[in-house]
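All protein chains of the complex are present and in place, except for one that has been dropped.
Chain IDs A and B follow the sequence of writing; residue 1 opens each chain.
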Amino acid sequence: MTAIFVQIQEAIQYAFVQRAIVAGCFMALGCSFLGVFLVLRRFSLIGDGLAHVSFATVAIALLLDAQPMVVSIPLVALASLVILHLNEKARVYGDAAIGLVSSFGIALGIIIASTAGGFNVDLFSYLFGNILSVSSLEVWLTIGVSLLVVLITTLFYHDLFSVTFDEDYAQVLGIKVKVINHILIILTSLIVVLGIKIVGTMLVSSLIILPAISALQIMRSFKATIALAGVFAVVSVIVGIFASYVLNYPSGATIVMVNFGFFVGSFMLGRFIS
Amino acid sequence: MSINLLKIKDLRVQYHGVEALRKISLSIDRGDYVGLAGPNGSGKSTLVKAILGLVPFEGRINFQSKSLQEFVTTKHIGYLPQKMSFLDQRFPATAKEVVVSGVYCCKKFPKHLTRGDYKAALQAMEILGVANLADRLIGRLSGGQQQRILLARALVHSPQFLILDEPTEALDPKSREAFYSTVERLNKENGVTVLLVSHDLGSIGNYASKLIYLDRELVFYGTFKEFCESSKMTDYFGAGQHVICHMH
Partner (left out) sequence: MLRKITLTIGLFFLCIIHATAQGASDKIKVVATIFPTYDFTKQIGKDRVDAVKLLPPGVEAHGFEPRPKDVVTINKADVFVYTGEYMEPWAEDILDGVTNKELAVVDSSKGIELMDEADHVGHGGHGGEHAFEWAGSFVLPAGKYVWTFAKVDGAYADPAMKMVFVSTAEKGIEAIEAQEEAAEKMLEMEDATPRGHGEMLSPNGKNAYKLTFDQNRDVTEFPIVIEEDGVYAFFTEHMPFEFEADEHFLKDSNRQDVEPVAQEPDAGDHHHHHHHHGGKDPHIWVDLAYAQQMVDTIAESLAQKDPENKNYYLTNAKEYNAKLAALDARFSETLANCKHDTIIYGGHFAFGYFAKRYNLGHESPYEGFAPNAEPSPKAIAELIDKVEASGIKVIYHEELLDPKVARTVSQETGVKLELLHGAHNVSKDELKAGVTYLDIMNENYDKLKVGLECQ
């Protein structure tokens, strides 16, 4: 046990580990907060879906010799709005809407990559980040975006709750349902685009889905669910990074495994409670 | 002396080029218990949506002498919607959280819930006899209990006018009875004006004092007595009229 403690102390000496923890925790917070709403509205796979769209947008950016982020963020936000409108107007189920936009994104990206006659860099390596390679700037960006997400979900908590629980009644209550939906989806696209670049798709997608469904196993109240999802997410990052150091595994995958462990735990606890 | 609450004049609603409601004029007084009936597709829900400001309309709707614009906040109206399909068994909200969400109609940004709000929620639940369910998950309650929670949500901001849209479709007879007696109590003891929408004339007959019969246009509006004595209605309903009136 002390050996593990010693290794943890050792790990935390490194600046890259410190940055991984800070960026990871804030990313976890932002993703898990939004995750509860997204999962309940059947938009769980939006992380993966928007990642596929990012692929196309980065291909476009490299083709135009522009900065990937500058092109990605608005285009991915646009794609997320398309998903939203497909869901609302065309009455397409949330997950199917994501699938539609996502496959379009990947196909487009592949075609661009093929016909572009090559690029100056390998697309994938520039698209997907890694939690162990987070720069100081990226740490600040993560803190900023996550605090924005927390702030907005807090300010609009009741509206988001009403819209998620009963969209029609929310309209009766005078809540601007369209505006709330747009806010939710644009916030999501923002954190997903940044998340993919900073910590990678697998981690972003997992942090959106897993803490939320783990919290949903222990249903106390809506507020408790959001809080619990946040706790699961943040703790999983900290435990995951240290565990990956001690066990010599890649950090992103370890964090996901820890999340899975939390799910199993809360599943059993949920059964036990009820 | 009856005080007018809701006045509708020459209401016309068009949906995708189809006329859903045509030239509706009627008024509802305070304390009335009005039933709204009509065959499927006759525009009952449309009328409700128009009153709630959810669809654009031509004509005038005045609530307490004030004209209702589109999308105005429903401060004075409590609404129990028709569908219950959203009630996912796994939705993680407590009954209390659902009921208290009814106050959002009347709050400005940023909407902050006060202790007074939670108190009002509990009171509404008490009136409906479901206060003991406050911390239970809404998805896990029975159909009847859920309906009463949603009714509490409709009442939490103390509205003067309560609109119930097909409220007992999914309920068994016993729950149905319990529900209607509660509504009757609200109407008789608390003075809440009720508009009950149902395609089941029988239910309406048992409780409401007035009846609106709609078939895209106003076929009948008056008291039940007037309905039973109307020869026009005899022509319209045939033997059915007798059945309805007999029940009343």
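Keep in mind that, in the parts below, a contact is a pair of C-beta atoms (placed from the backbone, for glycine too) under 8 Å apart; a residue touches a chain by one contact, two chains touch by 3 or more.
Keep in mind that this is a model prediction, so the values were computed, not measured.
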Contact partners of the omitted chain among those displayed are A
Per the whole complex, from A:Leu132, A:Leu173, A:Ile191 or A:Val258 the residue touching the absent chain is A:Leu132
Note that chain A touches the absent chain at residues 10-11, 14-17, 20, 114, 117-126, 129-130, 132-133, 135-136, 241, 244-253
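In this text, only the chains that are shown with their structure count from here on.
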Whole-Å distance, C-alpha centre of chain A to that of chain B, is 41
Note: in the complex, chain A contacts chain B through residues 40, 155-156, 158-159, 161-162, 165-175, 215-216, 219-225
Listed in rising order, the residues of chain B that touch chain A in the complex are 52, 54, 71-74, 79, 81, 83, 86, 90-94, 96-98, 101-102, 104-105, 107, 109-111, 113, 135, 137, 153
